[in-house]
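Handing you a structure now.
All protein chains of the complex are present and in place, except for one that has been dropped.
Our next item is chain A:
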Amino acid sequence: MTYMMCLFLFGLVLGLVAVASNPSPYFAALGLVVVAGMGCGVLVGYGGSFLSLVLFLIYLGGMLVVFAYSAALAAEPYPESWGSPSVVMYMGVYMVGIILVCGVLSGGWYEASWVPSDDMEEFSVFRGDTGGVALMYSLGGGMLVISAWVLLLTLFVVLELTRGMERGTVRAV
């Protein structure tokens, strides 16, 4: 179990190195999918299976799909994958930086266990994370209304941003 958690944590950092080294957006979106998958694995390892499901559905299935087909707007004839020299240089710098920072800050590395070990004390069908999310519909109802209002507002923001003609933004001078 510790091995799986180690794999997920390494995959998270390496995937984000692959995204941050700025290859062509096709490959950066692929790297972000890998990072989200590893993050889901980490959450499941800590017992937050509902939050992991939410991350998969909403983040990967909702937002990243939109990013993936917006990558068509960034089309270029020779996309730079992770083998091209400048991207490899960025990746090397980030990896060296991560290893150096890890070496400096490795003080409390062995303080906590990599995997929680006291989750199954009682037999209960009440999962902590599902019950906590249900609070958003009962006591946190005001915040739910506010976030729904903000999402509706964002719809109108997007409409105005992409209006074009004379009323849109980013007008070519």
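We adopt the following convention: a residue touches a chain if its C-beta (ideal position, glycine included) is under 8 Å from a C-beta of that chain, and two chains touch if they have at least 3 such contacts; residues count from 1.
The definition used in the following text is that contacts and distances are computed from a predicted model.
Which of the following names does UniProt give to the chain that is not shown: "DNA-directed RNA polymerases I and III subunit RPAC1", "palmitoyl-protein hydrolase", "U3 small nucleolar RNA-associated protein 4 homolog" or "NADH-ubiquinone oxidoreductase chain 4L"?
Of the names offered in "DNA-directed RNA polymerases I and III subunit RPAC1", "palmitoyl-protein hydrolase", "U3 small nucleolar RNA-associated protein 4 homolog" or "NADH-ubiquinone oxidoreductase chain 4L", the absent chain's UniProt record gives "NADH-ubiquinone oxidoreductase chain 4L".
For chain A, which residues lie in contact with the unshown chain of the complex?
6, 9, 12-13, 16-17, 19-25, 28-29, 32, 35-36, 39, 42-43, 46-48, 51, 54-55, 58-59, 62-64, 66-67, 70-71, 73-74, 86, 90, 94, 98, 101-102, 105-109, 111-112, 114, 116, 128-129, 131-133, 135-136, 140, 143, 147, 150-151, 154, 157-158, 161-162, 164, 168-173
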